[in-house]
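Subset of chains shown; positions unchanged.
The letters A and B name the chains in turn, as written, and every chain counts its residues from 1.
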Amino acid sequence: MNLSEKYLSIRKNTEAICEPLQTEDYVVQPVVDVSPPKWHLGHTTWFFETFILLPHVPQYKAFNADYNFVFNSYYESVGARVIRTDRGNLSRPTVIDVYRYRAYVDEAMNNFLRCDFKPELLPLLELGLNHEQQHQELLCYDIKYILGHNPLFPAYAPENIERNLTNSQPGYVAVEEGVYEVGFNGGESFCFDNELNRHKVYVQDFEIATNLVSNGEFLEFIDAGGYQNFNYWHAEGWDWVRNNNINAPLYWHIVDGKWLKYGLGGLQALNLKEPLCHVSYYEAAAFAAYKNQRLPTEFEWEVASEKFKWGKLWEWTESAYLPYPGFKRAPGAIGEYNGKFMVNQKVLRGASIATPEGHARHTYRNFFHPHLRWMYSGIRLVAEGSKE
Amino acid sequence: MNLSEKYLSIRKNTEAICEPLQTEDYVVQPVVDVSPPKWHLGHTTWFFETFILLPHVPQYKAFNADYNFVFNSYYESVGARVIRTDRGNLSRPTVIDVYRYRAYVDEAMNNFLRCDFKPELLPLLELGLNHEQQHQELLCYDIKYILGHNPLFPAYAPENIERNLTNSQPGYVAVEEGVYEVGFNGGESFCFDNELNRHKVYVQDFEIATNLVSNGEFLEFIDAGGYQNFNYWHAEGWDWVRNNNINAPLYWHIVDGKWLKYGLGGLQALNLKEPLCHVSYYEAAAFAAYKNQRLPTEFEWEVASEKFKWGKLWEWTESAYLPYPGFKRAPGAIGEYNGKFMVNQKVLRGASIATPEGHARHTYRNFFHPHLRWMYSGIRLVAEGSKE
């Protein structure tokens, strides 16, 4: 696949995710962390227009000069932006306009990639494509949230990525104490700046589960009063539970005494064997405390990752999202990509059923605030002594 | 026009207001006071379904049982409601579904009105139709807000109601002190319960302007530092100005040193002769203080209303929205219509360019909170001594 084909293939995937949506679904923003699908479609396009076409294609004319104001997200270097909480207030540009914007930019990109593309722009192009893939994953989260918080509980599609949400055999694998190397090992392929540099860490003995925590196991925690017992919780987690009346994972509903779960196929009976999904770090840590176990650090996870199957759900780690030794922000707007988020967030490792093919790596460092749970997040436990 | 024709004509007018909209415009709710147009379309339909069809047409089957949850507004008597701030989060039912809902209810209403309608339901039908007309007016406000707060400033339609926004000749008319009667005088036609009962009031001498305050006059207030001088303002008005950085009426923008105004036709140069519109009570009262004049009470306005032309803009009065002597809430959900809002709101009198034909009366009591200004609100002054 040449560059242009790769570009168009990834761009098409984004639109395929939106294919089952109604026009109205593209527009709303039920909570601040969710963006309207329309915005994702525009923002990823804006990235290519702003960082590749406008500076590097002399004859290129912006589709609409006002779109920088509408589709910029956090890039402080590139002019005023629509503050995040306002995204759901914008009825214009329309969905059709946004698709026209995509087609316009894709045509220009296609021409550029086929003819005049300069190899020194390859890292920027790769970043743009990985950025688009990240938004593909966010699109899945956000679409699920928009439909799953509608009182009519509409299904997204009967056949969908959630059928891949299966678990592995239970068990534990051991890792021996010692010095290990972590981080991206260089090589030719793409990685984000936060995975560099590869470096040594010292890891203590530990045993890590080969499977993810299941819905059934978490139901035991609920039935044991886990959401009512402060002993299992961080102080901030306990405040979160009480201030938001949390009593189950996101998308779980108790109806006539039975647990149902909203999924992309609609409301369904809870499958006890399926891996538990849509929990916050606070819930993950509380569950681990209840089991007298703990979460792995991101280094433990990376060192052990060859010994178990992963990729169904992002797995909360105990690690805070911090710079690796020698990390430097790149200059300019691109440098805003990762470094400025390195405070108050937790690392998640692995990948999920919503991660685009080819976008996963065992050195990949995903990160979210500890109270969030609308992404495909799950739990893998580490045992110290206790493995009940 | 028979009942059925009248019903369908009013219902059709609502849809005509929405005709220029894009699907996306129906969905959003930029601030809590604005409702998505889709919601207005559904809510007015829900009114006829809930209060006429379901209780009085035995064979009638609800279009969708979940719609009570989605389209109820404040009627506490009729089950759970979507809280007002959530309306803009709902992508479903889609716009097409809502139009189907309207068609379904309209067909059932049409059949009922042509065949089995009982005369004792006439007051309820009249209430439903007047309710629909009130929402037609709110639709105009809300659509203007949605488009006028979009960074692309899209026009609603080149030809629109705002071309009717003209002013009268300046001057003052005098009213003599004495006992007057105010309130709806009974008769056959419709009125809201808050206009009853007709009763005597004592009014002092006053002189009231024959025209509305113009944009040009208000610009003098701005240029004289009116928004920076606390002496003109109520304490709560002054807080409102400072907390929200208010420095001009809604929809006014200063661009390159020139005042522009967003209107239904798009951004335009400010017309100094046009009646001033989209001001809050706080601004109206501050302007009156600056002119050393005052606002009329609602009784002064009603008593004098034969002596000037009105109907272009709702006119702020000094009167609080309170019950008339002998006012009683009707029993049941219908009784929630007016009485429960009779605290902390101000009366506006007259009508506006957005008021449906036949919906205006000189005894009509409109009401809003003093900080609101997205409706078509203007200022008529009363002089006491000073008429500069």
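Everything that follows uses one rule, which is that a contact is a pair of C-beta atoms (placed from the backbone, for glycine too) under 8 Å apart; a residue touches a chain by one contact, two chains touch by 3 or more.
This is a predicted model, so every value here is computed, not measured.
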item: Subunit count for the whole complex, all chains sharing one sequence, 2 displayed; value: 4
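Rule of thumb we're sticking to: only the chains that are shown with their structure count from here on.
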item: Distance from the mean Cα position of chain B to that of chain A, given in whole angstrom; value: 45
item: Residue numbers on chain A that touch chain B, as the complex places them; value: 22-30, 38, 66, 69-70, 82, 86, 88-95, 146-147, 149-152, 154
